[in-house]
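Only one structure is covered here, and it is reproduced in the block below.
For this view, one protein chain was removed and the others were kept in their places.
Chain naming follows the written order as A and B, and within any one chain the residues start at number 1.
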Amino acid sequence: MAVQPGNILEIDALSVTYRVRGKTVRAMNAASLTVRDGEAVGLVGESGSGKSTLARVSLGLIPRKIARIESGRILIAGRDATRFSETEWESLRGDPVAMVFQDPLTYLNPVMRVGPQIAESVRRHTPELPLDQRVEELLELVKLPSVVTRAYPHELSGGMRQRALLAVALGCRPRLLIADEPTTALDVTTQAEILALLKDLRRRLGMAMLLISHDLGIVASACERIYVMYAGHTIEWGGAGAVFQTPAHPYTVGLLRAAHAVRNAEGRFATIAGDPPNLAELPPGCPFVPRCSHALAECSRDMPERFDARSGDPHSVRCWLYEKPGLGFDRAGTG
Amino acid sequence: MEPLLALQNVSKTFRRSGGSVVHAVRGVDLEVGYGETLALVGESGSGKSTLGRIALGLLKPDQGRVMLAGKCLNELPPDELRLARTAMQPIFQDATASLNPRRSARELMAQALRGRPQAIEQRAIALLDSVGLRPGAEYLPRYPHELSGGQRQRLAIARALAVEPKLVIADEPLSGADVSIRGQILNLLIGIKEERGVAYLMITHDISIARAFADRVAVMMQGEIVETGPAKEVLSAPRHSYTKQLVAAVPMLDAPVNAGALEAGD
Partner (left out) sequence: MRRFLDRFLAYRAGMTAGLYVLFLIAVAIAAALWPGIDPHEISDRAMVAPSMAHLLGTDELGRDVLLGLIYGVRVSLTVGFSAALAATVIGVLIGAAAGFYGGWLDLVVMRISEVFQVVPGFIMAAVIIALSGPGLSRVVMVIALLAWPQIARLMRGEVMRVKQLEFVDAVRCLGVREWVILGTEVIPNSLAPVLAGATLIVAQAILLEASLSFLGLSSADIISWGRMLNSGQRFLFNAPWLSIFPGFAIFITVLAFNLLGDAVGSALNPKTQR
(Lines give C-alpha, C1' and ligand atoms only; values in the text may rest on other atoms or scores of the structure.)
Protein backbone atom coordinates (compact mmCIF):
# COMPACT_ATOMS: atom_id res chain seq x y z
CA MET A 1 0.00 0.00 0.00
CA ALA A 2 1.38 3.37 -0.96
CA VAL A 3 1.62 5.55 2.10
CA GLN A 4 0.23 9.02 1.73
CA PRO A 5 2.67 11.49 3.20
CA GLY A 6 0.96 13.48 5.89
CA ASN A 7 0.32 13.47 9.58
CA ILE A 8 0.04 9.99 10.98
CA LEU A 9 -0.76 11.36 14.44
CA GLU A 10 -2.21 14.71 15.32
CA ILE A 11 -3.12 15.66 18.87
CA ASP A 12 -4.88 18.98 18.84
CA ALA A 13 -5.32 20.94 22.09
CA LEU A 14 -6.30 17.78 23.90
CA SER A 15 -7.35 17.85 27.55
CA VAL A 16 -7.74 14.65 29.54
CA THR A 17 -8.82 14.32 33.16
CA TYR A 18 -8.90 11.38 35.55
CA ARG A 19 -11.25 11.02 38.48
CA VAL A 20 -9.21 9.55 41.28
CA ARG A 21 -10.71 9.23 44.75
CA GLY A 22 -13.01 12.16 44.35
CA LYS A 23 -10.34 14.40 42.89
CA THR A 24 -9.97 15.56 39.32
CA VAL A 25 -6.45 14.99 38.04
CA ARG A 26 -5.68 17.08 34.97
CA ALA A 27 -3.29 14.80 33.12
CA MET A 28 -3.33 16.66 29.79
CA ASN A 29 -4.13 20.35 29.39
CA ALA A 30 -4.70 21.46 25.81
CA ALA A 31 -1.59 19.63 24.69
CA SER A 32 -0.80 19.50 20.98
CA LEU A 33 1.60 17.25 19.11
CA THR A 34 2.03 16.17 15.52
CA VAL A 35 3.95 13.24 14.07
CA ARG A 36 4.43 13.24 10.31
CA ASP A 37 4.89 10.08 8.33
CA GLY A 38 8.41 8.76 8.59
CA GLU A 39 9.74 11.18 11.17
CA ALA A 40 11.13 10.48 14.63
CA VAL A 41 9.58 12.66 17.28
CA GLY A 42 10.73 12.77 20.87
CA LEU A 43 8.47 13.59 23.79
CA VAL A 44 10.26 14.61 26.96
CA GLY A 45 8.84 15.12 30.39
CA GLU A 46 9.18 14.13 34.01
CA SER A 47 6.73 12.14 36.08
CA GLY A 48 3.35 13.81 36.03
CA SER A 49 4.05 15.62 32.79
CA GLY A 50 1.27 13.76 30.99
CA LYS A 51 3.57 12.11 28.48
CA SER A 52 2.35 8.60 29.20
CA THR A 53 -1.27 9.73 29.05
CA LEU A 54 -0.53 11.21 25.65
CA ALA A 55 0.93 7.89 24.49
CA ARG A 56 -2.05 5.93 25.77
CA VAL A 57 -4.70 8.28 24.49
CA SER A 58 -3.13 8.01 21.03
CA LEU A 59 -4.10 4.34 21.04
CA GLY A 60 -7.38 4.73 22.88
CA LEU A 61 -5.85 3.01 25.88
CA ILE A 62 -6.99 5.33 28.67
CA PRO A 63 -9.32 3.66 31.18
CA ARG A 64 -12.79 4.76 30.13
CA LYS A 65 -14.25 4.36 33.61
CA ILE A 66 -12.13 7.10 35.18
CA ALA A 67 -10.62 9.02 32.28
CA ARG A 68 -12.38 11.63 30.15
CA ILE A 69 -11.43 13.60 27.11
CA GLU A 70 -12.59 17.09 28.04
CA SER A 71 -11.77 18.90 24.82
CA GLY A 72 -9.56 18.77 21.76
CA ARG A 73 -9.10 16.15 19.04
CA ILE A 74 -7.03 13.09 18.19
CA LEU A 75 -6.48 12.44 14.49
CA ILE A 76 -4.97 9.14 13.39
CA ALA A 77 -3.91 9.18 9.74
CA GLY A 78 -6.38 11.99 9.17
CA ARG A 79 -9.36 10.27 10.84
CA ASP A 80 -10.87 11.91 13.88
CA ALA A 81 -10.61 9.25 16.58
CA THR A 82 -11.56 11.43 19.54
CA ARG A 83 -14.94 9.76 20.13
CA PHE A 84 -14.05 6.32 18.84
CA SER A 85 -15.60 3.28 20.49
CA GLU A 86 -13.47 0.42 21.78
CA THR A 87 -14.09 -1.60 18.58
CA GLU A 88 -13.14 1.32 16.38
CA TRP A 89 -9.93 1.74 18.33
CA GLU A 90 -9.16 -1.94 17.93
CA SER A 91 -9.10 -1.50 14.18
CA LEU A 92 -6.36 1.12 14.57
CA ARG A 93 -4.15 -0.72 17.05
CA GLY A 94 -1.12 -2.39 15.55
CA ASP A 95 -1.84 -0.96 12.15
CA PRO A 96 -1.38 1.95 11.61
CA VAL A 97 -0.22 2.63 15.19
CA ALA A 98 1.69 0.15 17.34
CA MET A 99 3.20 0.59 20.76
CA VAL A 100 6.03 -0.82 22.87
CA PHE A 101 6.31 -0.28 26.59
CA GLN A 102 8.81 0.05 29.40
CA ASP A 103 8.10 -3.40 30.79
CA PRO A 104 7.69 -5.91 27.96
CA LEU A 105 6.85 -8.70 30.42
CA THR A 106 3.52 -7.07 31.14
CA TYR A 107 2.58 -7.11 27.46
CA LEU A 108 3.90 -10.50 26.42
CA ASN A 109 1.80 -13.54 27.28
CA PRO A 110 3.74 -15.36 30.02
CA VAL A 111 2.45 -18.86 29.19
CA MET A 112 2.92 -18.65 25.42
CA ARG A 113 6.19 -19.13 23.58
CA VAL A 114 7.55 -16.06 21.80
CA GLY A 115 7.22 -17.52 18.27
CA PRO A 116 3.45 -18.01 18.37
CA GLN A 117 2.99 -14.53 19.82
CA ILE A 118 4.80 -13.00 16.86
CA ALA A 119 2.92 -15.33 14.49
CA GLU A 120 -0.40 -14.24 15.94
CA SER A 121 0.36 -10.61 15.20
CA VAL A 122 1.35 -11.54 11.62
CA ARG A 123 -1.78 -13.65 11.11
CA ARG A 124 -4.03 -10.87 12.30
CA HIS A 125 -2.53 -8.09 10.23
CA THR A 126 -1.02 -9.69 7.13
CA PRO A 127 -2.77 -13.05 6.66
CA GLU A 128 -1.79 -13.07 3.00
CA LEU A 129 1.92 -13.49 3.74
CA PRO A 130 3.61 -16.88 4.35
CA LEU A 131 3.60 -17.13 8.12
CA ASP A 132 6.87 -18.87 8.99
CA GLN A 133 8.84 -16.82 6.54
CA ARG A 134 7.38 -13.59 7.90
CA VAL A 135 8.16 -14.55 11.53
CA GLU A 136 11.72 -15.39 10.49
CA GLU A 137 11.93 -12.01 8.77
CA LEU A 138 10.71 -10.16 11.84
CA LEU A 139 13.21 -11.92 14.10
CA GLU A 140 15.97 -10.98 11.71
CA LEU A 141 14.71 -7.41 11.72
CA VAL A 142 14.99 -7.13 15.51
CA LYS A 143 18.20 -9.16 15.47
CA LEU A 144 17.00 -12.09 17.55
CA PRO A 145 18.24 -15.64 16.87
CA SER A 146 15.47 -17.97 15.66
CA VAL A 147 15.80 -20.24 18.73
CA VAL A 148 14.03 -17.48 20.63
CA THR A 149 10.72 -18.50 19.06
CA ARG A 150 10.69 -21.56 21.34
CA ALA A 151 11.45 -19.60 24.52
CA TYR A 152 8.96 -18.25 27.03
CA PRO A 153 9.20 -14.51 27.81
CA HIS A 154 10.60 -15.08 31.32
CA GLU A 155 13.51 -17.06 29.89
CA LEU A 156 14.76 -14.03 27.96
CA SER A 157 16.93 -11.16 29.16
CA GLY A 158 15.43 -7.69 29.43
CA GLY A 159 16.90 -6.58 26.12
CA MET A 160 15.70 -9.68 24.29
CA ARG A 161 12.20 -9.28 25.67
CA GLN A 162 12.10 -5.73 24.36
CA ARG A 163 13.22 -7.03 20.95
CA ALA A 164 10.54 -9.72 21.06
CA LEU A 165 7.87 -7.13 21.86
CA LEU A 166 9.21 -5.01 19.00
CA ALA A 167 8.86 -8.01 16.66
CA VAL A 168 5.23 -8.44 17.74
CA ALA A 169 4.62 -4.72 17.12
CA LEU A 170 6.35 -4.77 13.74
CA GLY A 171 4.32 -7.81 12.72
CA CYS A 172 1.43 -5.36 12.46
CA ARG A 173 3.34 -3.24 9.91
CA PRO A 174 2.67 0.01 11.73
CA ARG A 175 3.10 3.41 10.12
CA LEU A 176 3.79 4.81 13.57
CA LEU A 177 5.55 3.12 16.46
CA ILE A 178 4.96 4.69 19.87
CA ALA A 179 7.73 3.71 22.27
CA ASP A 180 6.96 4.64 25.88
CA GLU A 181 10.18 4.58 27.91
CA PRO A 182 11.35 1.51 25.97
CA THR A 183 14.82 1.42 27.56
CA THR A 184 14.18 2.73 31.06
CA ALA A 185 14.33 -0.72 32.67
CA LEU A 186 17.48 -1.70 30.77
CA ASP A 187 21.17 -1.36 31.46
CA VAL A 188 23.06 1.33 29.54
CA THR A 189 24.80 -1.08 27.18
CA THR A 190 21.53 -2.86 26.37
CA GLN A 191 19.82 0.51 26.07
CA ALA A 192 22.36 1.60 23.47
CA GLU A 193 21.67 -1.58 21.49
CA ILE A 194 17.90 -1.07 21.53
CA LEU A 195 18.24 2.59 20.51
CA ALA A 196 20.52 1.60 17.64
CA LEU A 197 17.98 -1.03 16.64
CA LEU A 198 15.15 1.49 16.66
CA LYS A 199 17.16 3.81 14.43
CA ASP A 200 17.96 0.97 12.05
CA LEU A 201 14.31 -0.14 11.91
CA ARG A 202 13.10 3.32 11.08
CA ARG A 203 15.61 3.64 8.31
CA ARG A 204 14.71 0.25 6.84
CA LEU A 205 10.93 0.43 7.24
CA GLY A 206 10.40 4.18 6.83
CA MET A 207 8.10 4.11 9.79
CA ALA A 208 7.42 7.11 12.02
CA MET A 209 8.28 6.93 15.70
CA LEU A 210 7.13 8.74 18.80
CA LEU A 211 9.78 8.12 21.46
CA ILE A 212 8.72 9.04 24.96
CA SER A 213 11.30 9.35 27.68
CA HIS A 214 12.33 11.22 30.78
CA ASP A 215 15.94 10.91 29.59
CA LEU A 216 16.90 13.86 27.43
CA GLY A 217 20.06 12.15 26.20
CA ILE A 218 18.11 9.29 24.69
CA VAL A 219 15.64 11.53 22.92
CA ALA A 220 18.40 13.84 21.69
CA SER A 221 20.27 10.96 20.11
CA ALA A 222 17.27 9.37 18.41
CA CYS A 223 14.83 12.08 17.32
CA GLU A 224 14.51 14.83 14.73
CA ARG A 225 11.85 16.86 16.47
CA ILE A 226 11.25 17.30 20.18
CA TYR A 227 8.27 18.17 22.33
CA VAL A 228 8.67 19.11 25.99
CA MET A 229 5.74 18.54 28.32
CA TYR A 230 5.19 19.93 31.78
CA ALA A 231 2.10 19.33 33.92
CA GLY A 232 0.05 18.23 30.93
CA HIS A 233 0.99 21.18 28.72
CA THR A 234 3.22 21.01 25.67
CA ILE A 235 5.40 24.00 26.55
CA GLU A 236 8.06 23.93 23.87
CA TRP A 237 8.70 22.10 20.62
CA GLY A 238 10.87 22.24 17.54
CA GLY A 239 13.85 20.70 15.80
CA ALA A 240 16.11 18.69 18.11
CA GLY A 241 19.02 21.04 17.51
CA ALA A 242 16.98 24.14 18.27
CA VAL A 243 15.35 22.79 21.42
CA PHE A 244 18.51 21.27 22.85
CA GLN A 245 21.00 23.96 21.83
CA THR A 246 18.87 27.07 22.34
CA PRO A 247 16.08 26.06 24.71
CA ALA A 248 13.54 28.80 25.27
CA HIS A 249 11.17 27.84 28.07
CA PRO A 250 12.69 28.32 31.55
CA TYR A 251 11.68 24.75 32.38
CA THR A 252 13.46 23.31 29.34
CA VAL A 253 16.54 25.36 30.16
CA GLY A 254 16.52 24.11 33.74
CA LEU A 255 15.87 20.54 32.71
CA LEU A 256 18.73 20.51 30.20
CA ARG A 257 21.13 22.00 32.71
CA ALA A 258 20.06 19.49 35.36
CA ALA A 259 20.38 16.60 32.93
CA HIS A 260 23.85 17.65 31.96
CA ALA A 261 25.20 16.61 35.40
CA VAL A 262 28.04 19.10 35.61
CA ARG A 263 29.04 20.97 38.77
CA ASN A 264 29.37 24.73 38.75
CA ALA A 265 32.17 26.84 40.26
CA GLU A 266 30.79 26.25 43.79
CA GLY A 267 30.77 22.53 43.15
CA ARG A 268 26.97 22.36 42.91
CA PHE A 269 24.73 20.70 40.34
CA ALA A 270 22.14 22.68 38.42
CA THR A 271 18.62 22.16 39.77
CA ILE A 272 15.09 23.32 39.32
CA ALA A 273 13.79 24.58 42.65
CA GLY A 274 10.62 23.22 44.20
CA ASP A 275 8.59 20.08 43.68
CA PRO A 276 7.00 18.55 40.59
CA PRO A 277 3.45 19.80 40.00
CA ASN A 278 0.45 18.21 41.65
CA LEU A 279 -1.98 17.53 38.81
CA ALA A 280 -4.94 17.59 41.17
CA GLU A 281 -4.15 21.14 42.32
CA LEU A 282 -2.75 23.01 39.34
CA PRO A 283 -2.56 26.78 39.71
CA PRO A 284 -4.21 28.93 37.05
CA GLY A 285 -1.94 30.12 34.25
CA CYS A 286 1.40 28.52 33.56
CA PRO A 287 1.95 25.48 35.82
CA PHE A 288 5.68 26.22 36.05
CA VAL A 289 5.18 29.56 37.84
CA PRO A 290 5.83 28.23 41.38
CA ARG A 291 9.28 26.99 40.29
CA CYS A 292 10.14 29.74 37.81
CA SER A 293 12.55 32.54 38.68
CA HIS A 294 11.53 34.57 35.63
CA ALA A 295 7.76 34.57 36.18
CA LEU A 296 5.86 37.69 35.16
CA ALA A 297 2.50 38.91 36.41
CA GLU A 298 0.66 37.58 33.37
CA CYS A 299 2.14 34.09 33.88
CA SER A 300 -0.24 33.44 36.77
CA ARG A 301 -3.22 34.61 34.72
CA ASP A 302 -3.10 32.36 31.71
CA MET A 303 -0.89 30.34 29.45
CA PRO A 304 0.01 32.10 26.18
CA GLU A 305 -0.71 30.57 22.81
CA ARG A 306 2.57 29.96 21.10
CA PHE A 307 5.49 32.15 20.10
CA ASP A 308 7.37 31.01 16.99
CA ALA A 309 11.05 31.50 16.28
CA ARG A 310 11.61 34.44 13.95
CA SER A 311 14.43 32.63 12.20
CA GLY A 312 11.83 30.49 10.49
CA ASP A 313 13.25 27.32 12.03
CA PRO A 314 10.54 25.12 13.47
CA HIS A 315 10.77 26.12 17.12
CA SER A 316 7.88 27.27 19.29
CA VAL A 317 7.44 28.04 22.94
CA ARG A 318 4.54 28.83 25.22
CA CYS A 319 5.95 31.38 27.64
CA TRP A 320 5.06 35.02 28.21
CA LEU A 321 8.75 36.04 28.41
CA TYR A 322 8.87 35.86 24.63
CA GLU A 323 6.29 38.56 24.17
CA LYS A 324 9.17 40.97 24.66
CA PRO A 325 10.60 41.90 21.26
CA GLY A 326 14.24 41.21 20.51
CA LEU A 327 14.29 37.68 21.88
CA GLY A 328 13.93 36.09 18.49
CA PHE A 329 10.33 34.95 18.89
CA ASP A 330 7.06 36.34 17.58
CA ARG A 331 3.52 35.66 18.66
CA ALA A 332 2.12 33.00 16.36
CA GLY A 333 0.38 34.46 13.33
CA THR A 334 1.98 37.90 13.55
CA GLY A 335 5.52 37.19 12.34
CA MET B 1 46.40 6.30 57.77
CA GLU B 2 44.01 3.41 57.77
CA PRO B 3 40.92 3.77 55.60
CA LEU B 4 37.46 4.34 57.07
CA LEU B 5 36.02 1.28 55.37
CA ALA B 6 38.02 -1.56 53.92
CA LEU B 7 36.56 -4.62 52.26
CA GLN B 8 39.22 -7.30 52.04
CA ASN B 9 38.90 -10.21 49.64
CA VAL B 10 35.12 -10.31 50.07
CA SER B 11 33.09 -13.00 48.33
CA LYS B 12 29.41 -13.89 48.37
CA THR B 13 27.63 -16.71 46.59
CA PHE B 14 23.89 -17.17 46.33
CA ARG B 15 22.18 -20.44 45.71
CA ARG B 16 19.12 -20.11 43.53
CA SER B 17 16.02 -22.22 44.03
CA GLY B 18 16.83 -24.15 40.86
CA GLY B 19 20.14 -25.23 42.37
CA SER B 20 22.29 -22.97 40.23
CA VAL B 21 24.92 -20.90 41.97
CA VAL B 22 25.45 -17.16 41.48
CA HIS B 23 28.81 -15.70 42.41
CA ALA B 24 27.51 -12.23 43.22
CA VAL B 25 30.78 -10.91 44.62
CA ARG B 26 34.17 -12.48 43.93
CA GLY B 27 37.23 -11.59 45.99
CA VAL B 28 36.65 -7.84 46.07
CA ASP B 29 39.06 -5.41 47.75
CA LEU B 30 37.71 -1.92 48.19
CA GLU B 31 38.58 1.02 50.42
CA VAL B 32 36.82 4.25 51.27
CA GLY B 33 38.89 6.93 53.02
CA TYR B 34 37.64 9.42 55.62
CA GLY B 35 35.70 12.17 53.88
CA GLU B 36 36.09 10.54 50.50
CA THR B 37 33.38 10.04 47.88
CA LEU B 38 33.65 6.75 46.08
CA ALA B 39 31.26 5.77 43.30
CA LEU B 40 30.71 2.08 42.68
CA VAL B 41 29.37 1.77 39.15
CA GLY B 42 28.15 -1.23 37.25
CA GLU B 43 25.12 -2.66 35.50
CA SER B 44 22.35 -4.69 37.07
CA GLY B 45 23.63 -8.04 38.26
CA SER B 46 27.19 -6.78 38.64
CA GLY B 47 27.00 -7.40 42.40
CA LYS B 48 27.33 -3.75 43.40
CA SER B 49 24.24 -3.73 45.61
CA THR B 50 25.28 -7.02 47.25
CA LEU B 51 28.64 -5.44 48.01
CA GLY B 52 26.87 -2.44 49.55
CA ARG B 53 24.77 -4.70 51.78
CA ILE B 54 27.87 -6.59 52.87
CA ALA B 55 29.60 -3.31 53.77
CA LEU B 56 26.58 -2.28 55.85
CA GLY B 57 26.68 -5.57 57.70
CA LEU B 58 23.22 -6.51 56.43
CA LEU B 59 24.65 -9.52 54.62
CA LYS B 60 27.41 -11.84 55.83
CA PRO B 61 30.15 -12.46 53.29
CA ASP B 62 31.09 -16.09 52.67
CA GLN B 63 34.67 -15.05 52.76
CA GLY B 64 36.74 -11.95 53.47
CA ARG B 65 36.61 -9.19 56.05
CA VAL B 66 34.79 -5.90 56.48
CA MET B 67 36.98 -3.44 58.39
CA LEU B 68 35.41 -0.28 59.75
CA ALA B 69 37.85 2.23 61.23
CA GLY B 70 40.29 -0.58 61.88
CA LYS B 71 37.79 -2.93 63.55
CA CYS B 72 36.82 -6.15 61.84
CA LEU B 73 33.02 -6.21 61.83
CA ASN B 74 32.81 -9.95 61.18
CA GLU B 75 34.60 -10.70 64.43
CA LEU B 76 32.56 -8.41 66.72
CA PRO B 77 29.93 -9.88 69.06
CA PRO B 78 26.38 -9.01 67.94
CA ASP B 79 25.82 -6.18 70.41
CA GLU B 80 29.06 -4.45 69.54
CA LEU B 81 28.46 -4.94 65.83
CA ARG B 82 25.04 -3.35 66.25
CA LEU B 83 26.55 -0.21 67.73
CA ALA B 84 29.72 -0.10 65.64
CA ARG B 85 27.93 -0.13 62.35
CA THR B 86 25.81 2.91 63.15
CA ALA B 87 28.89 4.77 61.86
CA MET B 88 27.57 3.70 58.44
CA GLN B 89 24.10 4.70 57.29
CA PRO B 90 22.26 3.61 54.17
CA ILE B 91 20.23 5.67 51.75
CA PHE B 92 18.16 3.51 49.46
CA GLN B 93 16.79 3.99 45.99
CA ASP B 94 13.19 3.95 47.00
CA ALA B 95 12.62 6.38 49.85
CA THR B 96 9.03 5.16 50.08
CA ALA B 97 10.19 1.65 50.94
CA SER B 98 12.88 2.83 53.32
CA LEU B 99 10.44 4.63 55.64
CA ASN B 100 8.00 2.69 57.79
CA PRO B 101 4.62 3.83 56.41
CA ARG B 102 3.07 3.76 59.88
CA ARG B 103 5.45 6.27 61.41
CA SER B 104 5.29 10.04 61.24
CA ALA B 105 8.42 12.08 60.61
CA ARG B 106 8.50 12.78 64.35
CA GLU B 107 8.50 9.08 65.23
CA LEU B 108 11.02 8.23 62.52
CA MET B 109 13.39 10.89 63.77
CA ALA B 110 12.85 10.02 67.44
CA GLN B 111 13.73 6.42 66.66
CA ALA B 112 17.06 7.50 65.20
CA LEU B 113 17.79 10.04 67.95
CA ARG B 114 16.83 7.72 70.81
CA GLY B 115 19.38 7.51 73.56
CA ARG B 116 20.92 10.85 72.76
CA PRO B 117 21.16 13.49 75.47
CA GLN B 118 19.85 16.56 73.63
CA ALA B 119 16.20 17.38 73.43
CA ILE B 120 14.97 15.06 70.72
CA GLU B 121 12.31 17.36 69.30
CA GLN B 122 14.74 20.23 68.80
CA ARG B 123 17.37 17.98 67.23
CA ALA B 124 14.76 16.54 64.89
CA ILE B 125 13.65 19.99 63.79
CA ALA B 126 17.24 21.10 63.26
CA LEU B 127 17.95 18.02 61.14
CA LEU B 128 14.83 18.43 59.04
CA ASP B 129 15.76 22.08 58.49
CA SER B 130 19.25 21.06 57.45
CA VAL B 131 17.98 18.73 54.72
CA GLY B 132 15.71 21.42 53.35
CA LEU B 133 12.42 20.35 54.96
CA ARG B 134 11.75 23.85 56.30
CA PRO B 135 10.33 24.73 58.69
CA GLY B 136 11.16 21.39 60.25
CA ALA B 137 8.45 21.67 62.90
CA GLU B 138 5.79 21.63 60.19
CA TYR B 139 7.06 18.33 58.82
CA LEU B 140 7.18 16.51 62.17
CA PRO B 141 3.56 15.33 62.21
CA ARG B 142 3.57 14.23 58.55
CA TYR B 143 3.55 10.63 57.38
CA PRO B 144 5.69 9.47 54.45
CA HIS B 145 2.69 9.19 52.11
CA GLU B 146 1.92 12.84 52.75
CA LEU B 147 5.29 13.89 51.31
CA SER B 148 6.49 14.15 47.71
CA GLY B 149 9.15 11.75 46.44
CA GLY B 150 11.93 14.29 46.85
CA GLN B 151 10.77 15.19 50.36
CA ARG B 152 10.70 11.52 51.35
CA GLN B 153 14.30 11.10 50.22
CA ARG B 154 15.22 14.20 52.27
CA LEU B 155 13.52 12.73 55.31
CA ALA B 156 15.44 9.47 54.85
CA ILE B 157 18.67 11.47 54.64
CA ALA B 158 17.77 13.43 57.81
CA ARG B 159 17.19 10.18 59.65
CA ALA B 160 20.53 8.80 58.49
CA LEU B 161 22.30 11.95 59.68
CA ALA B 162 20.67 11.71 63.12
CA VAL B 163 23.15 9.03 64.20
CA GLU B 164 26.06 11.13 62.96
CA PRO B 165 27.54 8.59 60.57
CA LYS B 166 31.05 8.78 59.19
CA LEU B 167 30.07 6.96 56.01
CA VAL B 168 26.84 7.09 54.04
CA ILE B 169 26.25 4.19 51.69
CA ALA B 170 23.79 5.34 49.06
CA ASP B 171 22.38 2.63 46.78
CA GLU B 172 21.00 4.29 43.63
CA PRO B 173 19.62 7.23 45.63
CA LEU B 174 18.55 9.06 42.48
CA SER B 175 16.96 6.34 40.39
CA GLY B 176 13.50 7.09 41.66
CA ALA B 177 13.88 10.85 41.33
CA ASP B 178 13.01 13.11 38.43
CA VAL B 179 15.83 14.87 36.61
CA SER B 180 14.86 18.20 38.11
CA ILE B 181 14.94 16.78 41.66
CA ARG B 182 18.22 14.89 41.20
CA GLY B 183 20.35 18.02 41.45
CA GLN B 184 18.61 19.01 44.68
CA ILE B 185 19.45 15.69 46.32
CA LEU B 186 23.03 15.69 45.03
CA ASN B 187 23.59 19.25 46.24
CA LEU B 188 22.18 18.30 49.61
CA LEU B 189 24.66 15.41 49.83
CA ILE B 190 27.52 17.71 48.80
CA GLY B 191 26.49 20.28 51.43
CA ILE B 192 26.35 17.60 54.12
CA LYS B 193 29.82 16.46 53.18
CA GLU B 194 31.19 19.98 53.37
CA GLU B 195 29.61 20.56 56.79
CA ARG B 196 30.12 17.22 58.44
CA GLY B 197 32.96 15.64 56.55
CA VAL B 198 31.11 12.38 55.91
CA ALA B 199 32.38 9.93 53.32
CA TYR B 200 30.12 8.52 50.62
CA LEU B 201 29.98 5.17 48.94
CA MET B 202 27.57 5.82 46.12
CA ILE B 203 26.32 2.79 44.24
CA THR B 204 25.00 3.85 40.85
CA HIS B 205 24.52 2.84 37.27
CA ASP B 206 24.64 6.45 36.14
CA ILE B 207 28.07 7.14 34.65
CA SER B 208 27.65 10.89 34.25
CA ILE B 209 26.60 11.38 37.86
CA ALA B 210 29.43 9.16 39.11
CA ARG B 211 31.88 11.23 37.10
CA ALA B 212 30.65 14.56 38.43
CA PHE B 213 29.90 13.54 42.01
CA ALA B 214 32.68 11.21 43.08
CA ASP B 215 36.36 11.63 43.86
CA ARG B 216 37.13 8.05 43.02
CA VAL B 217 35.29 5.37 41.10
CA ALA B 218 35.31 1.58 41.12
CA VAL B 219 33.81 -0.21 38.12
CA MET B 220 32.23 -3.56 38.87
CA MET B 221 31.43 -6.35 36.42
CA GLN B 222 30.16 -9.82 37.22
CA GLY B 223 31.16 -9.65 40.86
CA GLU B 224 34.62 -8.26 40.32
CA ILE B 225 36.10 -4.80 40.35
CA VAL B 226 37.71 -4.32 36.96
CA GLU B 227 38.95 -0.76 37.21
CA THR B 228 39.43 1.85 39.93
CA GLY B 229 40.90 5.33 39.98
CA PRO B 230 40.05 9.02 40.03
CA ALA B 231 36.47 9.37 38.77
CA LYS B 232 37.16 11.92 36.04
CA GLU B 233 40.11 9.99 34.70
CA VAL B 234 38.51 6.56 34.69
CA LEU B 235 35.19 7.70 33.25
CA SER B 236 36.68 10.06 30.68
CA ALA B 237 39.58 7.93 29.51
CA PRO B 238 38.71 4.40 30.58
CA ARG B 239 41.30 1.67 30.21
CA HIS B 240 39.41 -1.55 30.81
CA SER B 241 37.40 -2.66 27.80
CA TYR B 242 34.24 -3.04 29.86
CA THR B 243 34.49 0.50 31.23
CA LYS B 244 35.04 1.75 27.69
CA GLN B 245 31.91 -0.02 26.54
CA LEU B 246 29.95 1.35 29.48
CA VAL B 247 31.07 4.93 28.92
CA ALA B 248 30.44 4.75 25.18
CA ALA B 249 26.89 3.53 25.73
CA VAL B 250 25.76 6.62 27.62
CA PRO B 251 23.80 8.91 25.31
CA MET B 252 25.64 12.20 25.59
CA LEU B 253 23.97 15.52 25.87
CA ASP B 254 25.82 18.73 25.09
CA ALA B 255 25.28 21.67 27.37
CA PRO B 256 22.72 24.14 26.02
CA VAL B 257 24.65 26.73 24.02
CA ASN B 258 22.67 29.56 25.44
CA ALA B 259 19.50 30.20 27.18
CA GLY B 260 19.41 33.38 25.20
CA ALA B 261 16.22 35.05 26.21
CA LEU B 262 16.51 34.16 29.84
CA GLU B 263 19.93 35.65 30.34
CA ALA B 264 19.06 38.68 28.19
CA GLY B 265 15.81 39.14 30.06
CA ASP B 266 17.37 39.22 33.53
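We take it that a contact is a pair of C-beta atoms (placed from the backbone, for glycine too) under 8 Å apart; a residue touches a chain by one contact, two chains touch by 3 or more.
Note that the structure is a prediction, hence the values are computed from the model and not measured.
Enquirer: Using the touch definition given at the top, which of the shown chains does the missing chain touch?
Expert: So, spelled out: the chain left out of view touches B.
Enquirer: With respect to the chain omitted from the figure, which of B:Val21, B:Leu58 or B:Ala119 is a touching residue?
Expert: B:Leu58
Enquirer: Touching the hidden chain in the complete assembly: which of B:Ile54, B:Leu73 or B:Met88 does that?
Expert: B:Met88
Enquirer: Considering the whole complex, not just the chains shown, which residues of subunit B touch the missing one?
Expert: Touch with the absent chain occurs at residues 53, 56, 58, 82-83, 85-86, 88-90, 92, 94, 97-102, 111-112, 156, 159-160, 162-163.
Here, only the chains that are shown with their structure count from here on.
Enquirer: On a C-alpha centroid basis, what's the spacing between subunit A and subunit B, in Å?
Expert: Spacing between the chain centres: roughly 32 Å.
Enquirer: If we count contacts the way the header does, which residues on subunit B are in touch with subunit A in the complex?
Expert: Answer in residue numbers: 43-44, 148-151, 178-184, 186-187, 190, 205-209, 211-212, 245-246, 248-262, 264-266.
Enquirer: Sort out for me which residues of subunit A touch subunit B in the complex.
Expert: Against subunit B, the touching part of subunit A is residues 46-47, 187-189, 191-192, 195, 214-218, 220-221, 244-248, 250, 253-263, 267-273, 275-276, 294, 321-322, 324, 326-329.
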